[in-house]
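What you see is the complex with one protein chain gone and the rest in place.
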Amino acid sequence: MDHGPVWLTLLLATVTTVGLLLLGTPVAYWLARTKSRAKPVVEAVTALPLVLPPTVLGFYLLVALGPLSPVGGFWLELTGEALTFSFSGLVVASLIYSLPFMVQPLASAFEALGDGPFEAAASLRASPLAAFVHVAVPLSARGFLTAIVLTFTHTIGEFGVVLMVGGNIPGETRVVSIAIYEHVETLRYAEAHALSAGLVLFSFLVLVLVYALNRRFPPHVG
Amino acid sequence: MDHGPVWLTLLLATVTTVGLLLLGTPVAYWLARTKSRAKPVVEAVTALPLVLPPTVLGFYLLVALGPLSPVGGFWLELTGEALTFSFSGLVVASLIYSLPFMVQPLASAFEALGDGPFEAAASLRASPLAAFVHVAVPLSARGFLTAIVLTFTHTIGEFGVVLMVGGNIPGETRVVSIAIYEHVETLRYAEAHALSAGLVLFSFLVLVLVYALNRRFPPHVG
Amino acid sequence: MSVDPCRPASSLSDFAALAMDFRLQRADFGLVVRVEVPLEGVTAVFGASGSGKTTLLRAVAGFERPDQGRVVAGTDTWFDSATHTDVPPHRRAAGFMFQDTRLFPHLDVAGNLAFAARRARADGGGFDRADVVTALDLEPLLRRRTGSLSGGERQRVALGRTLLTRPRILLLDEPLAALERERKADILPYLEGALSRFGIPTLYVSHDIDEVARFADRMLLLSAGRVQAHGPTPQMLERLDLQPAMGRFEAGVLLAGRVLRRDPRLHLTWVDVGGDEIAVPEITGAGGAEVRLRIRARDVALATCRPEGISIRNVLPGTLLELTPGDAPGFVEALVQLHSVRIRSRLTLAAVEELGLAPGMSVFALVKTVSFGV
Amino acid sequence: MSVDPCRPASSLSDFAALAMDFRLQRADFGLVVRVEVPLEGVTAVFGASGSGKTTLLRAVAGFERPDQGRVVAGTDTWFDSATHTDVPPHRRAAGFMFQDTRLFPHLDVAGNLAFAARRARADGGGFDRADVVTALDLEPLLRRRTGSLSGGERQRVALGRTLLTRPRILLLDEPLAALERERKADILPYLEGALSRFGIPTLYVSHDIDEVARFADRMLLLSAGRVQAHGPTPQMLERLDLQPAMGRFEAGVLLAGRVLRRDPRLHLTWVDVGGDEIAVPEITGAGGAEVRLRIRARDVALATCRPEGISIRNVLPGTLLELTPGDAPGFVEALVQLHSVRIRSRLTLAAVEELGLAPGMSVFALVKTVSFGV
Partner (left out) sequence: GAQGADVLVAVAANFVRPAERIVDDFAEVHAADVALVAGSTGKLYAQIRNGAPFDVFLAADQRRPALLEDEGLALAGSRFTYAVGRLALWSAREGVELHADTLRRGDYRKLAIANPELAPYGQAAREVLSRLVSLARAQERLVTAESVGQAFALAATGNADLGLVAAAQAQRAGHGSLWLVPESLHEPIRQDAVMLARSRDNATAAAFVAFLRTDARAVIASLGYGVASR
């Protein structure tokens, strides 16, 4: 079995999850704490990447990130490489497509905290940033777990967007999901079963471990 | 424009969301409240449908629900119709594929409540069921919103599973996502753009409305 | 009446009593209880912070599961580790009022009350909504979200909510701690009256002996997870050995009396206490009505001869029975036998020496009328 | 000193005072405040439940935004609607202790303390961890999760946590309400000492006048969202018109005195109060030390001739200045001029009539030594 796709998949899922943690958390936090009237609009926008079929979203991303687009052109100039058909492109696409899975559960978890902990933190001279890092984040541990699991697994399983934007280049953009898909399409069912079983089993073990650890260190509020 | 797919999509998304509310809520509740050692395992299982590529999952569902399988055979006997390539089959497939989007945010929201409200309810002679309906559910309103939005939008956008299990049969299993996909695939970009724009705009408006209403009636916990 | 841990379990009667006989360990803290409380009237639960009061009530309500033992209410076994019985909290019909109120934030005040009222025991005592709303002055709050209530308002709502379930037994965890004295003085008589009228047995946790001494029939004193003492309020208040635990300014006696006559002009009521007449501020109660008078030792002075021209109304002749050192240096506790009851006085060592007080002497106990709280 | 709402705003000095001059409307409840509190010592905030105490403190801390007005601490403007100034709470350096404690559930007790200590003002007064942990007896709790603490334990941790931020001003919202008297008696002297040692100005909300009268320099009385009165504690306690608001058993006077001498054997201390000698239980303080004595009116009896053979230590000659009806029927409040201070006594109408008390008469005020809480 070719290990390239497995490795690439894990890398992509990890990079996407970490990236979305960095990008999505502030957005979710803003959503949960803001009193701005724009909130419902931003909230809706963060859910939108889900409504388009992955392949179609991939198509539009292809247009938006392609070398003829301003973004893609800028990237090409900057790095000398096209954004599409590269691992970077995959990451960008995955970030966009998986955004809702990070933002929505996090916003929900942050909102559930109410004002209490934030006022308590401020009363102890903690800046909003410190309150976020040292209070809101640990108190929302369960929300983070949900967001991370959804984002990570979804990135593993997704391939419509990835295939479209990535171009299935071995070692660069060819992830496991595409490999399994290929096996199914070409009637190599035995290989498909083996790869699927491996993926499911691996994911299952990781998830059980994660949830078991989460249980041992409960992030309970109250 | 053919309105069949639009109608079918909304129907599928609605039925899936309602179905998952009914099926997923008890599971999430159990996960949040149980002290069973099986919890991490069940939790992992509810996240698993995400790790397989939709088409691949669809393939396995096709096999599992087909007339030759026990489930599919039983269904055929019962209803006289095959489960695959029917709307019912789509619903079953969607229920399975979207399960994580319902269960995970709900479990997270229920867990965030802690024991307090449940003890308070029991002290007022409310049965566990009453505590669930009248306390846990309203206090988890934001979690429900997140779960519903993720499930609904994901069902709208999903097509890998749906295409595989449903077979893209006009009026029966041909949903919008497949139609757009087909337009892209067959190079009818203008139609694809129109349909995508319609879908995005419609979803956007619905989401803004939902979030705005949610803001007006805050489900705030304390 | 202290509890003998060697008393056989079978002696715990199961008629009209709440038998608590269990042990429960939580990290460093262990609660070991073996006590039986009649299922009638009010039992005050005292003890220092962290002594296990809340834990005891939670175990009775079913929120804490003892490691071993039994909780039996009347003929119903609520918990028994031997038979793996553990009646779920909502079936115990124990109305628990939490120290931290736990109002439902998604309901307004009326909604919180309705939640309870809808689930009230059909055959329960007669708390009705209008009655509770009036007594606790909840009317102005009914449409309010609970999140914006003040601390005291939250407690009133929580108390009302608990009462409305018409519980079989009430478990009140510092129900009035966030209320100021005036408000307490308004609510306590109502609570007292309602509890005796509807006959709902109550365990009442409080820090304030004054708050409950007037209406608690019994007291249960916890200390570091053990029942240090348990018995009728009058005896408990008299026991000197309990004073450190109950707070040194709280020592005194509780006397049962009967209204003799009233003077409407002077707004005084005379109460017969075993042959002695004591003047207290006006009591709204018919002649012959039974009342309880709590007289704190610190409010009682002694005199060796009857003082004249003094504003103190009650000058009660008696005999000095004993003098014991108080819990603080320089203080002495005196026990004085009146006609048939005994009264306790706290004196300075200086006074004892100057007056040459000694057991057997005739003395007068001086008690200001105004020292009786209305 | 009541507050005149027509006083021009410019007269609010901005030196070493906390100027609160704002209005704030929340549904039915409006808080209108125009008062200036020196930024030193302890200001006790009293008022019935729902009178706006918590809201006032929250506005000072920055958790409630007034609709209009200013909050100025010394030379720092924290809030000014005119200039759209609104310093965020964490920059105000106001240590707020919440009525509901709000401990962080994801940290243990040590973690909660560390959260505060890490952010302590570098130039703040010297509360240090070891000191606070000892005083509040937090040692046994350090490794505990906050979720399992008892009500009183939570309050002690919350108080310690707030102190450790070394705030510029302390805002304590019923910090000891969940503690029993004994524990309060342990903590209060520490708090009192520490506050004066480190000079941290404090707003202290309490229901219990006894709790703060001893160490509050000033009192601020709220009633239905308005400042009903505000002034130095002694004057406030003397004012009869405030008694309904402060609780009828709380009336009395607060006298400044100086330790004269002590009797180590009898454990008594004599305090000179403006020429009168008053015997109180032993005070640990050097001779000449300033002390404050709170004498509640209900603890003072009057006599027309010097009583003999009586255990009451303090028999203070004076002149009856005035008699006013008490707040309850049948009661009379007497004001007695001693050498240079005045003392208040609560009497029954019956006593007044029997003794023929009238202004101008010479009387003796009788005060038991034991009525002074240690």
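Letters A, B, C and D name the chains as they come in the text, with residue numbers starting at 1 for each one.
Just so it is clear, a contact is a pair of C-beta atoms (placed from the backbone, for glycine too) under 8 Å apart; a residue touches a chain by one contact, two chains touch by 3 or more.
Please read all numbers here as calculations on a predicted model, not as lab measurements.
Chemist: For the chain that does not appear here, which of the shown chains does it touch in the whole complex?
Modeler: A, B
Chemist: Can you work out which residue in A:29, A:85 or A:211 touches the chain that's missing from view?
Modeler: Here the residue in touch with the unshown chain is A:85.
Chemist: Out of B:12, B:145, B:164 or B:207, which is the one that touches the chain we can't see?
Modeler: Hidden-chain contact among the options goes to B:164.
Chemist: Specify the residue from the set B:43, B:111, B:158 or B:182 that touches the hidden chain.
Modeler: If we include the chain that is not displayed, B:182 is the one touching it.
Chemist: Residues on subunit B that touch the omitted chain in the whole complex?
Modeler: 4, 55, 59, 62-63, 66-68, 72, 82, 84-85, 163-164, 167-172, 174, 182, 184-187, 189
Chemist: Extract the touching residues of subunit A with respect to the undisplayed chain.
Modeler: Residues 55, 59, 62-63, 66-68, 82, 84-85, 163-164, 167-169, 181-182, 184-187 of subunit A touch the chain that is not shown.
Everything below uses one rule, namely that only the chains that are shown with their structure count from here on.
Chemist: Could you please state the distance in Å, as a whole number, between where the Cα atoms of subunit A are centred and where those of subunit B are centred?
Modeler: Averaging C-alpha atoms per chain gives centres 19 Å apart.
Chemist: Express in whole angstrom the distance between the two chain centres, defined as the mean CA positions of subunit C and subunit D.
Modeler: 27
Chemist: Would you give the residues of subunit C that are in contact with at least 2 other chains, written as numbers and ranges?
Modeler: If we look for residues of subunit C contacting two or more partner chains, we find 100.
Chemist: Multi-chain contacts only, two chains or more: what residues does subunit B have there?
Modeler: Within subunit B, residues 116, 220-222 contact more than one other chain.
Chemist: Chain contact topology under the given definition, line, ring, star, complete or other?
Modeler: Shape = ring; chains linked end to end, path closes on itself.
Chemist: Looking at the whole structure, which two-chain pairs count as touching?
Modeler: By the stated definition, chains touch in these pairs: A-B, A-D, B-C, C-D.
Chemist: Going by the contact rule at the top, pick out the subunit A residues touching subunit B in the complex.
Modeler: 39-41, 43-45, 47-48, 50-57, 59-60, 100-101, 104-105, 107-109, 111-112, 114, 116, 142-143, 145-146, 149-150, 153-154, 156-160, 177-178, 180-181, 184, 192, 196, 199-200, 203-204, 207-212, 214-215, 220-222
Chemist: Across the complex, what residues on subunit D touch subunit C?
Modeler: Per the stated touch rule, the residues are 26-28, 47-50, 53-54, 99-100, 140, 144, 148, 150-153, 156, 173-174, 177-183, 207-208, 244, 247-250, 263, 266-268, 279, 281-282, 298-299, 301-305, 307-313, 328-331, 345-353, 355, 357, 366, 368-371, 373-374.
Chemist: Inside the complex, what are the residues of subunit A that reach subunit D?
Modeler: 116-117, 119-128, 130-131, 134-135, 138-139, 141, 219-222
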